[in-house]
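Apart from one protein chain that is not included, each protein chain of the complex appears where it belongs.
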Amino acid sequence: MDLRYSEADQVFRHALRTWLAEAVPARGKSPSIHDWEARRAYDTGWQRKLFDAGYAGINWPKEFGGRGASLMEELIYYEEMSRANAPGVGMNFVGVRHGGPTLIAEGTDQQKADHLPRILRGEEVWCQGFSEPNAGSDLAALRTSAVRDGDHYVVNGQKIWTSFGHVADFCELLVRTDSNSKHGGISWLVMPMDLDGIEIRPLPTLHGESDFSEMFLENVRIPIENRVGEENDGWRVTNVTLRFERGTAWAADIVHLQQTLVSLCELARATTRDEETAWNDRALRREIGHLSAEVESVWAMVKLQVSELAKTGVPGLGGSVIKLAYTELNQRVFELGTRLLGRAALSRDDVDGMPSLGMVDRYLQTLSLTIAAGSSQIQRNIISERMLGMPKEPRAN
Amino acid sequence: MDLRYSEADQVFRHALRTWLAEAVPARGKSPSIHDWEARRAYDTGWQRKLFDAGYAGINWPKEFGGRGASLMEELIYYEEMSRANAPGVGMNFVGVRHGGPTLIAEGTDQQKADHLPRILRGEEVWCQGFSEPNAGSDLAALRTSAVRDGDHYVVNGQKIWTSFGHVADFCELLVRTDSNSKHGGISWLVMPMDLDGIEIRPLPTLHGESDFSEMFLENVRIPIENRVGEENDGWRVTNVTLRFERGTAWAADIVHLQQTLVSLCELARATTRDEETAWNDRALRREIGHLSAEVESVWAMVKLQVSELAKTGVPGLGGSVIKLAYTELNQRVFELGTRLLGRAALSRDDVDGMPSLGMVDRYLQTLSLTIAAGSSQIQRNIISERMLGMPKEPRAN
Amino acid sequence: MPFEAVVEQAVKPFDGALWRDLAELGVLSLRTRENDGGLGLGMAEAVLVFAELGRRLLPGPLIWSALIAGLLPEVGKGGLVVTGLDQTRPASGPLMIEHWEGSNTLIVLDVEGVRRIETDALQARAVETPLDPLTPVHQIHALPPGERLADSATCQRLWSEGALLTAAQQLGIAVATLEYATSYALEREQFDRPIGSFQAIKHMLADMLVRKEQAMAAVYAAAATMDGRGVDDPQRMISTAKLIAGEAAHKNARGCLQIYGGMGYVWEMPPHFYLKRAFVLENGFGTMDEHADRIADRLGASATR
Partner (left out) sequence: MPFEAVVEQAVKPFDGALWRDLAELGVLSLRTRENDGGLGLGMAEAVLVFAELGRRLLPGPLIWSALIAGLLPEVGKGGLVVTGLDQTRPASGPLMIEHWEGSNTLIVLDVEGVRRIETDALQARAVETPLDPLTPVHQIHALPPGERLADSATCQRLWSEGALLTAAQQLGIAVATLEYATSYALEREQFDRPIGSFQAIKHMLADMLVRKEQAMAAVYAAAATMDGRGVDDPQRMISTAKLIAGEAAHKNARGCLQIYGGMGYVWEMPPHFYLKRAFVLENGFGTMDEHADRIADRLGASATR
């Protein structure tokens, strides 16, 4: 295993870093989280800038307008984006990381032509209509129904956790087209968000106002040609995006976590208690040292996976391992930050230079990580059944 | 809740302490663990001393020769025994704490007369024949069969974890008398250990030579009158000893754990690293403080349970709670002790005054605590199903 | 207070009516001597009440009122509303005061003793987004001397009582979050069965119950000891209670949130209110780390004897 970067990698990194040094400050401050139109303009504007600079769709194949970067380049991309404090993918997330990749794998030529270039240029925002109130960990239990009526599906039901629902242009929607089969009765549709019968209600979270909505669908008529993949084959279609998962999904966040630990050291140096700095508290220092080792080893897992994959071309099941380790670790780091703040943690905004926003508010955000996209409990089941061959549990009658 | 001791309690404590001050030193050093006859003599001799002093069967009713102590007295008894470093119950364990109580609850007058006085006086040693190689957590899956032949049962099968098997006089034996019912096909027998067909093989454990054996039974003929309770009612009979469990089972060990934490402080003071004492390491001190809080709160649980029980007379399910908390905690305390020893932990005997025997060797012993008498996993199932009403899992087909 | 009321309360400022109700019930004068019109209860009774207040997430400067009502009986009647600041162990960082709005008087505990400062004499800035929506926080920049109310011995006693009443509220959080998690696990179905039938959930709940029981025992034992009805070192028992109950509050709230799954992330659901309150209480009257250090110091002292 060689973890050094090749000369070509260094060239890539240098060019990206140079570009970011100019592009990031030029973006200005991100708008208020309450100003939805401004946020859309900000996020899609950044996507357009990436596109113009040749960095949009970093892991999309070149034939579909992506960068077609190597795995190592992709890793460098996330590292540099995080180090430069560049704007995140924001509301382009579903289109660039999820809907787009699904179309690349399973869409018709027409579907690809309609959406892929617009997603990459920041002209289309997508949202996700997967989860339902009674279909969370057990996603395949979804009940939103789609009934054929001529050349349309008539869709009725309720979705939850639809992020950016009220500013999105399209929704990747999972519907039930056959109620006699659980996994084999699901279809994957592209739903234009301007159709009649779609109601979006904001869903406040523990974080206060949020990016999430509930979506109510009443007799929404979606053309059959908007289906991706065969009817009732939607569960498989849903899983193809996993092919795009190359172990790099958490790379940017892990780099951020490394930076957070350095900030924690700085904060400890600046905090005094009982006439000594918190940095003098060896118990705290040791805890930071321990967490740093964990972050470094998770980062090493990502690099190892990328280096193996580059060699063998076969993606493993490592995604669940990294997800489980990283999300639990993330919560512990920001919980420690919150503890270190002492009573400044009673605020979620910075107070007197104490970084409550970056620690407390961030801690609250991390709480969803061990639930969303397969809870830690689900990940442990996946790991033990698929990687270690443990038998499934007996089913309920 | 009043946690003070009444005047009567204080009188009891004082008398016991005075007696122990003389009786414990008079017992002398315990014999080598390899000398079985000497150990039997030592343990049963101590039982006889307790009997003569009126402290045998502390929680047995007076009518069966016990002390009939109040709950608070029982607690004081364990406290004082532990503080005086008195000999443990040793190989009287099964008779005094398990077999005897079962006879008291379910035995015939003859069975009581035959065994109870002799157990209390240290004239009878019992062992347990419950677990089998394939019936551990799932004890009711036991297969050792007992088939009627005239006025005898003919018993065949294999038992494991039979402690003191080769010096015991009697065995409390669970056998299968009906193979068509799992829980409803078990019977409880008193087996004299001098019958033909009993083979005892010592079972070395991770601790080296051990008190445990495997027991092989081949056509052992046990008189039917040795059955306790009805045929096929043995599962219920097995559970009646729980009535004797008044939350005090772990009392002596918890007192010992408190003492261990004080020893840890002393050890830390006596250990230097990098020109400072280990006690100077605040991370270590904080860990000791944290563990002490946990030990104190588990001790408070025991007292609270005893005080509630004394008031209401209704024993709760608290035994599982205390067992789960105490056994996991116990391992953490001795693991910390082992860590503190540094390279002295490479020995299981004391080296140069470093207490490896009391820390490392003890740590190895604690490893069985989270497995024996219902593993931590089984305890969590019991707590969630019986105390919180969670549904049972679906059964295998 | 049903849970819907908690959510509503979250957007309100100080609730004078609720406060008067609590005063009438005697909650604020538990510790006021009977001669002075209070209930004159011991800590053993006070912790039961405060566990219940914690379980219901009642807002307001409850602990400071209960502490000071012994010195200033008017507080127990609800006429004088006090909040406080613990400066016995000064640390850098902003001076954060809970429930400033509605309070007339600020109580300060420090090594010298107990002081009172009229809030009119102070300038305070409201924190816009407090962590706990039910615990509004103000920041003050300077602390005038104020009026001396009691000596350092009284101050130490009040601090100990404050630590234990906080532990009682933390116990209440551990209890409530176990209750909510238990109901939800029975109700919520996934994979055609209640999630409470999965061992992962079962075992989380069992661990939550153990923590709750440990916290309850530690808090009750510390209270009995403070009342002179126990046999242990009161300071060590109080630190034990604050540490164990603090850990139970945090971990049970965290477990409750995880068991609620996506629903745990929804504003109107109980778990996050408890988790946030747990953080607030952790930062009052000594953190877990501080109390662990205190326990080790006392244990170490007994080891040299």
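Going by the order they are written in, the chains are A, B and C; count residues from 1 in each one.
Everything below uses one rule, namely that a residue touches a chain if its C-beta (ideal position, glycine included) is under 8 Å from a C-beta of that chain, and two chains touch if they have at least 3 such contacts.
None of the values given here were measured: they were computed from a predicted structure.
The chain omitted from view is touched by exactly one of A:131, A:271, A:347 or A:381, namely A:381. Interface note: of B:156, B:205 or B:263, the residue touching the hidden chain in the full complex is B:205.
In the complete complex, the residue from C:188, C:203 or C:272 that touches the missing chain is C:203.
Only one of A:262, A:310 or A:396 touches the absent chain when the whole complex is considered: A:262. For subunit C, the residues touching the chain absent from view are 198-200, 203. Against the chain not displayed here, subunit B makes contact via residues 131, 134, 136-138, 141, 160-161, 203-206, 208, 270-274, 281, 283-284, 338-339, 341-349, 351-352, 354, 360-361, 364, 367-368, 370-372, 375-377, 380, 393, 395-396. Where subunit A meets the omitted chain, the residues involved are 1-5, 261-263, 265-266, 269, 279, 282, 285-290, 292-294, 296-298, 300-301, 303-304, 318, 321, 324-325, 377, 379-381, 383-385, 387-394.
Here is the rule we go by: only the chains that are shown with their structure count from here on.
Here C is the chain whose Cα centre lies closest to the centre of all protein Cα atoms. Placing every chain at the mean of its C-alpha atoms, the farthest one from subunit B is found to be A. Subunit A and subunit B have centres, each the mean of its CA atoms, that are 52 Å apart. Averaged C-alpha coordinates give centres for subunit A and subunit C that are 37 Å from one another.
Note on chain placement: the centre of subunit B and the centre of subunit C lie 39 Å apart, centres being C-alpha means. The set of subunit B residues that touch two or more partner chains comprises 282, 286-287, 393-394.
The set of subunit C residues that touch two or more partner chains comprises 193, 197-198, 201, 289.
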